[in-house]
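Yeah, one chain of the complex is gone here, protein chain that is, but the others are all in their spots.
Each chain gets a letter, A, B, C and D, in the order it is written, and its residues are counted from 1.
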Amino acid sequence: MNSAAESYISISGVSKTFNGRQGEVHALKDINLNIKPGEFVSVLGPSGCGKSTLMMLVSGLLPVSTGRIMVGKKHIDSPNADAGIVFQQDVLLEWRTALQNVMMQAEIRKGDLKQAKERALQLLKMVSLQGFENSYPKELSGGMRQRVSICRALLHHPPLMLMDEPFGALDAMTRDQLQIDLLRLCSDNDMTVLFITHSISEAIFLSDRVVVMSPRPGRIERIIDIDLPRPRRLAMREDTRFIEYTRELTQIFKGLGVFREEY
Amino acid sequence: MNSAAESYISISGVSKTFNGRQGEVHALKDINLNIKPGEFVSVLGPSGCGKSTLMMLVSGLLPVSTGRIMVGKKHIDSPNADAGIVFQQDVLLEWRTALQNVMMQAEIRKGDLKQAKERALQLLKMVSLQGFENSYPKELSGGMRQRVSICRALLHHPPLMLMDEPFGALDAMTRDQLQIDLLRLCSDNDMTVLFITHSISEAIFLSDRVVVMSPRPGRIERIIDIDLPRPRRLAMREDTRFIEYTRELTQIFKGLGVFREEY
Amino acid sequence: MSIAAETPVVPKVNLLNRLLAMVPPALWSVIVLVVVWELAVKVAEIPNYVLPAPSAILVEFGAYWHRLLPNAMVTAGEVVFGFLCAVLIGVPLSVFITYSRFMERSIYPLIVASQTVPKVAIAPLLLTWFGYGLAPKIVIVVLLSFFPIVINSVMGLKSASREMIYLARSMGASGWQQFWKFRLPQALPSMFAGFKLATVLSVIGAIVAEFIGADKGLGYLILVAGSSFNITRQFAAIILITIIGIVFFMVIERLERVVIPWRHRGPSETDA
Amino acid sequence: MSIAAETPVVPKVNLLNRLLAMVPPALWSVIVLVVVWELAVKVAEIPNYVLPAPSAILVEFGAYWHRLLPNAMVTAGEVVFGFLCAVLIGVPLSVFITYSRFMERSIYPLIVASQTVPKVAIAPLLLTWFGYGLAPKIVIVVLLSFFPIVINSVMGLKSASREMIYLARSMGASGWQQFWKFRLPQALPSMFAGFKLATVLSVIGAIVAEFIGADKGLGYLILVAGSSFNITRQFAAIILITIIGIVFFMVIERLERVVIPWRHRGPSETDA
Partner (left out) sequence: QDLKKVHLRLAYITGGVDAPMFVAAAKGYFKEQGLDVEIVDGNGSTGTIQAVGSGDFDIGIAGLGATAQAQQASGANDIIAVAGLLQKDPSSIVSLKGSGILKPKDIEGKRFGTDAGNLQDGMITAFAEANGIDMSKVETIIINTGEQVALLKGDIDFVNVWANPDGDKIGKIKPIETPILFADYGVNILGSSVIVRKDYLAKNPDVVRGFLAAITKGKADVDKDPEGAADIIMAARPDSDREIILGEIKVMPNYRQTAASKGKPFGWIAPEDIQQTISLLEKYSGMKPGLTPALIYDGSYLPQ
């Protein structure tokens, strides 16, 4: 683990409890994690273990119950507007077209709108949505909506990307393409990424480190360094080291006992 | 391809055009497909190719533009209430708890509510949601919501399941478990399943046949018979035949040209 | 800016809110109103027959409560009964309008007409049809209060998402079930907004009805007091009317919280 | 049951709808109303001075349009101007209420009170404060019509989903931007329902105001006609009032479609 000193994101002693109708739900317990600038960290874990919650805490959109989160030099006690966030649900505004939804980011941040529009169109093209710029969300397929929300998060060249299963609704091929595109954008812009996924191979392919979480209350079970060269190429997935990482992570998961017997 | 005579679902000459704000969108064109009773057919295809649309046509929730769909002896020109449907979005009712959302299926169908409740609780347990029966949707994680919607679709022992990326929001392990559970339910209840997914390995693992679609206008590109023994076991995924199928489908996908160059 | 609690409010008003929250806010505003009113009357020397001071009204209330109260009960009865009738008429009507485009287009002009007709003008008709007892009062209350129920229920019932209706149809839900189990719960927040508007209009309706013809009730009392130029008594009756209105409004608001427990209120609870 | 077109309606009313759709439905209902009215007056021998027949009103309209029209313009002016003021007051007020729980709790009793106070009773106050010209009329129109705007705007502004607010905050949207770019568009359907209610109440308000004191306008005309027992003329004025109401209502409805093009209306378009 990195020391807090050189880290961009530092999460120390963080826990989160929800007061639901069913009483308290301990979503996260004693989370400690430091992420270096420019690092790509994926979070893997069974459904409901607290991945989304962790991202919401780092974004400052939800307050921690205990502990402390720093991003850059900033103590996160309010929404961190620097980050680009891809939420698990696509959260498109139904009254705006695809392009307008992406442009919202620029309108709020009040940059150069013309330049932003150019980039928005370029991003929409990158995710193969050319021709659908002026479609309303209800005219788009699930995967298309998700891609619009990715473009929105990327629009303002954020130094930090928080992505909650951004490729979850995409087919293997589109997903491969976007993984490649994302990595390119990362290295071009020196982005730090906290990436939530449920795909082991996606985590390995993209990340410098993979954090595995255990279920309720969510804790960090293991952190695996992925020692594969960059730039990553799709062919690396046939690499023996890649397969070894896959096996290792699968093993850890099995150890979590998420699994019941087969029939 | 099977002949229409012995088929449970028969889709002939079906096309679908949407009148969007951008003019007409040809979502599906000239789809012909026959599915035998008890067969498990997966549909694979790039995002936006018309998979969800196809499912909506088979469910009778959307009308075809041209062509004809039969399910059982019934011409589908109105919603087919026999099917169990898992929509791509989870569509949980925010004013009902997880259990109440599942029970909706029984309330509408007016069966024995006590028996239905028992089954609902059993299904929720199967998808590892014991303890969250009385939670409201907004208190559940994305994957948990999706699992509730799967339980809802299964509650009434439907002879036909239409599932639109039902495991899309689930981690690999939970997904493996549910795939096994689904296959068991299928063979126990002689269910016919039309299963939409973007995971090649999921499609192979579950299906008797895999339909590959090409993008806009969506057409059937290829249909691959999966000749693996049943019951399927997770270990089969290491099987050479399995890997062969994976390679074949990946090849077909690449051939669709969804892919751009790597950087 | 800080996210202090589980439920961060919009930051800027946070502090002010917390300071003021120590006294029940509804009381606050009433206290302020009464004090300002009393002072204004005293300082600006507003004559009693233009606007009596709260203190004078209080005295009148003490002296006349034995007549004010029974009349208030009469009016309250008309308000509540009329309101319930408006709900029983307005909600089904909104269902028709929601499900039939023809109904919507054809019936709206008539409904709007029923609203804009001065009730005084149709008083003779109401008399012919409903006599001069309780019935015409209820009719006027209903006429005044069913409109917001219809408009808001229609809006709520129409706001059901496409996906939700697909779900309902996929289960083979009958029209009735679609309405009862899907659209109605979804529409409840708008419907309750309509109900809240209707409470106030019911009160106005009852007073108007009593103006047109009655021998009891607070509206009648206002007329009688006016005919003897007893402005203070008029205002005592007006205060009672207002109390009936506020209490009724708050009852419906409380009911809303009971009926729609899943709905959170306000931006302050976006992550509760 | 059949899903015939791109936009299957709720099946049962489908056929009926299509048959009736051949004549503009709004016209239908008006025609039916007028015919029933004319027949009722003739058959039931309702005296002309209780309810004049539509034909008699038409004759009166023809004979008196040179006075009816200018007075109608006056009333229409009060309605529209008062409505606009109500929007300008009601919408900002609803923003305050949405963002401050304290405001909500403290101000509602006052607002409800402003509604239930019989306007006739406070007429002397209004005259004292606003004189005898246009101002008191506008005040009464605003008093009557701002309430549904507030209630419905608050409901709409509060209905923003948790996720949407998270999105807004993640972009660093200021309170103003959150309101303007996220909450407001989301709230528009409810707000328009409030506006529609307000149109009708504006019309009532203008008439009430003219009843209280005016030397022109349709309310004034009703009073004057009443003083010479010209019931037919009263009804001619009432018909004009109703037309103003319906036209204004329909203008707002048309505006709604322009402002909220993304919102589909009715279950019939769940898959359009």
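Descriptive notes on the structure:
The definition used in the following text is that a residue touches a chain if its C-beta (ideal position, glycine included) is under 8 Å from a C-beta of that chain, and two chains touch if they have at least 3 such contacts.
These numbers were taken from a predicted model, which means no experiment stands behind them.
For the omitted chain, the shown partners it touches in the full complex are C, D.
When you scan C:53, C:141, C:165 or C:214 for touch with the missing chain, the hit is C:214.
Within the full complex, the residue among C:76, C:91, C:107 or C:123 touching the omitted chain is C:123. Within the complete assembly, D:127 is the residue of D:33, D:127, D:243 or D:259 that touches the hidden chain.
Within the entire complex, the positions of chain D that touch the omitted partner chain are 46-50, 52, 120, 123-124, 127-128, 132, 211-215, 220, 223-224, 226-232. Although one chain is hidden here, its contacts on chain C can still be listed: residues 47, 49-50, 67, 71, 120, 123-124, 127-128, 131-132, 211-216, 220-221, 223-225, 227-230.
To be clear about the criterion, only the chains that are shown with their structure count from here on.
If you average the Cα atoms of chain B and of chain D, the two centres end up 48 Å apart. The geometric centre of chain A is 26 Å away from that of chain B, both derived from CA atoms. In chain A, the residues touching two or more other chains are 61, 79, 89, 136, 138. Annotation for chain C: residues 162, 166, 271 touch two or more other chains.
Listed in rising order, the residues of chain B touching chain A in the complex are 18, 20-22, 25, 44-48, 51-52, 88-89, 128, 131-132, 134-136, 139-144, 147, 164-165, 168-177, 180-181, 184, 198-200, 231, 233-234, 250, 253-254, 256, 258-260, 262-263. Chain D meets chain A in the complex at residues 163-164, 166-173, 177, 181-182, 185-186, 260, 262-263.
Considering their complex, residues 56, 59, 61, 79-81, 83, 85, 87, 89, 91, 93-95, 104-105, 107-109, 136, 138 of chain A touch chain D.
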